[in-house]
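Comments concern the structure below.
All protein chains but one are shown in place.
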Amino acid sequence: MSKETELVRNKAKELLEDGDVELVVGYEEGTYPSRTTPLFADTLEKAERLIWNPFCVNSLPKLLSKGHFEDKLAVFVKGCDSRTVIRLLQDNQLDRDEVIVLGIPCNGNVDLDKIKDKVDITTIIEVEVTNNGVNVKTEGSTEELSREEALYDKCLDCRFPNPVIADEVIGNEVSELPKNKNKDDEVASLANKSVAEKNEFWEAHFERCLRCYACRNACSACTCRDCLFDRDERSTWLAKGKTLSDNEAFHITRAFHVAGRCVDCGECERVCPVGIPVQKLNRKISLDMDNLFGIGEIATSEDDIDNPPPLGTFLTEDPEEFM
Amino acid sequence: MSKNPLRPYPATITEVRDESVGIKTFKVVLDDEEMMKDFNQEPGQCAQLSIMGVGEAMISITSPRTRSEYLEFSIAAVGKLTDVIHELEEGDKIALRGPLGSSFPYQKMQGKDLVFIAGGIGLAPLRSLINFVFDNREDYGHVDIIYGARSPKHLCFKEELFETWPSIDDVDLYLTVDGTDEDDNWDGRTGYVPDYLKDVDPDPEGRITVTCGPPIMIKFVLEALQDMGFEDEQIITTLELNMKCGIGKCGRCNIGNKYICLDGPVFDLTEIKELPIDKEL
Amino acid sequence: MKRLLEYVGFEPERLYVKWISGSEGQKFADTATEITENIKKLGPNKKMRDAQ
Partner (left out) sequence: MSTKAIDKNKLSELLNSLLFKQTLIAPVEAEEDILLFKNVESADQVVLDYQNTITPVKDWFFSQTEELFEFKNKITELEINDLPATDGEYILFGARPCDLKSVELLDLVFDEDGEFSDSFYKEKRDRTTIIGLSCSEPGAYCFCNSLDGLSPTATCNADIMLTEMDGDYLVEVLTDKGEKLVSDNSSYFSDKYSEEDKETRTEEIVSNMKLTVDVDDIEAIMQKEDVYLSDYWQELSLKCLGCAVCTYICPTCHCYDIRDYSRGNAGIRYRCWDSCMFNDFTEAAGDHNPRPTRRERVRQRFMHKLRFFDERYGDTGCVGCGRCLEKCPVNLDITRVISDVKELA
């Protein structure tokens, strides 16, 4: 058992035993030790199944945003997830007094799709992620991979390895992570391409979209109870059918809807089954929003909870490019 | 290429009647005469009605096949499509495919006494069977019709209720309303359908009951019938869920191994009890 | 919006946003003429042509 797993289990058991919470939300082993799945532990027995490792990727706070939970609960968050917590608090999707946020600093999550050609993912026993690389220990051997070779793209450009909101931090704070990738530069270089090239790039991606709405359902900013894409029977401009233009209209519309609210967690892109670079759209919007409204990175501290998203408010000093 | 099962055919509305509050009855004739002649719906079956560009909905055919020169549909305006249908007038076009779904077991009912129990627009699907029975009067025994609506204004098929049906031999009609407004000239019974059923107290011996109405009414009627000693096979009802394809494929109306659009809407209580249901439908 | 549409490959000239007051009739007419002329120069939009 890893040191982190032990800490996570002990913390969960302590909170449940003391009656501080009714439910602890964390991860347990999924199909394989290298795959994780969310666990809602409401008993000490279940808390014994909790784990923590670099495969704990999906954002847990999003699962709490449905108003399903009446009891006080605790949730484990990484740096990126902690921004989701702020996002959800901004939207009144969570009640700050009812959630104990347990932060765990993170060096990056391992992408099984990336490493599956190099190691047999069914035999992975342990993985260690450091600033210098990723060591994957399997039943037979240990593979040393670079961060680029093993981590999710979203983790290669991580600016928030440490939780920005937490009632308690478990484990040691992570110092600055290496920048193995620069999303903003990628956005800029795509933006500088010709109209035709940009069109070709996006159409090739949008054409594959299945309209499964995984990006929406995993999104920290998508908190509408009744989403307009489920209500398309009432709209004439966006059909449920899968055509390139409907797919395109879907993605452009969704990008707008998260403008100024996207916390760059990268879950949309991770969950997309057909590999659409959704984050390249959302990041572009975030950069534009910063450029127009000077908002910088949003949801980076508890103080941001009361800062309304810029497109949800009107200020007389708002920029007006069209005047 | 085999026949496109999802394609409807043009039809013309030949008559529109105001039935009750928010409910209209449409008389519809398929434009293709052959098709109209061969339509041959069984009592209780449905058809898919479409307005192009708006959508399609499964509606029960309220006229019997013994009156084969037209099809009647009684429709409450409850959604986007039915709102548009309500604006249609005589001579307007609609599209139609069917007949779809299961029918009442009218052959099994032959020689039996029958009790029809309906609430509100729930009389519409039963009406096709009631008129079928009356068109073959000698095949069936005594008929009781217990029918209720929210108020006298909400009663459907008033002409049949007050004139046609009472004049038929060996028929008893029991009408009730939940309540009345001041301007209602109502000297009949006030109260709920399940209570009236208990008062009428039909003898289960040699009887089959058919019920349709709002879910809450069906629930209490089914309970009452069982209390009176009716066996599950003697209790027949119709289920309704959101349906799309009408041919048991699109998955919307799936409950257990059944598709309501194809295997239903008519079920007897034995079949319903076999369905996995954990709450009221 | 203009920025995003441009990013996904629309010609930026296809979207106009301009503030015109109800009293500025001439400005409205001039803008409409200007837009029409520019769009004619661009020719038909090639994106999202498969829309039904």
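When the chains are written out, they are named A, B and C in that same order, and each has its own residue count from 1.
Everything below uses one rule, namely that contacts are C-beta pairs under 8 Å (C-beta built on N, C-alpha and C of every residue); 3 or more make two chains touch, one makes a residue touch a chain.
All figures in this text were calculated on a predicted structure; none of them were measured in a lab.
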Chain not shown: contacting residue from B:Pro64, B:Pro152, B:Pro194 or B:Gly248: B:Gly248
Full-complex contact with the absent chain, from A:Thr122, A:Ser189 or A:Asn291: A:Thr122
Options A:Leu7, A:Ile100, A:Ile170 or A:Ala214, residue touching the unrepresented chain: A:Ala214
Chain B residues that touch the omitted chain in the full complex: 1-10, 50, 52-56, 78-79, 82, 88, 91-95, 240-242, 244-245, 247-258, 262, 276, 278-279, 281
Where the missing chain touches chain A, by residue: 30-32, 35-38, 40, 58, 62-63, 68, 113, 116, 120-122, 204-205, 208, 210-214, 216-218, 230-231, 233, 239-243, 267, 270-271, 273-275
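The criterion applied here is as follows: only the chains that are shown with their structure count from here on.
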Centre-of-Cα separation between chain C and chain B, whole angstrom: 54
Whole-Å gap between the CA centroids of chain A and chain B: 51
Contacts with two or more other chains, residues of chain A listed in rising order: none
For the chain A and chain C complex, residues of the former touching the latter: 190-191, 195-203, 239, 241, 243-246, 248-249, 251-252, 255-256, 281, 284-285, 288, 320-323
Contact footprint of chain A on chain C as seen in their complex: 1-12, 17-19, 46-52
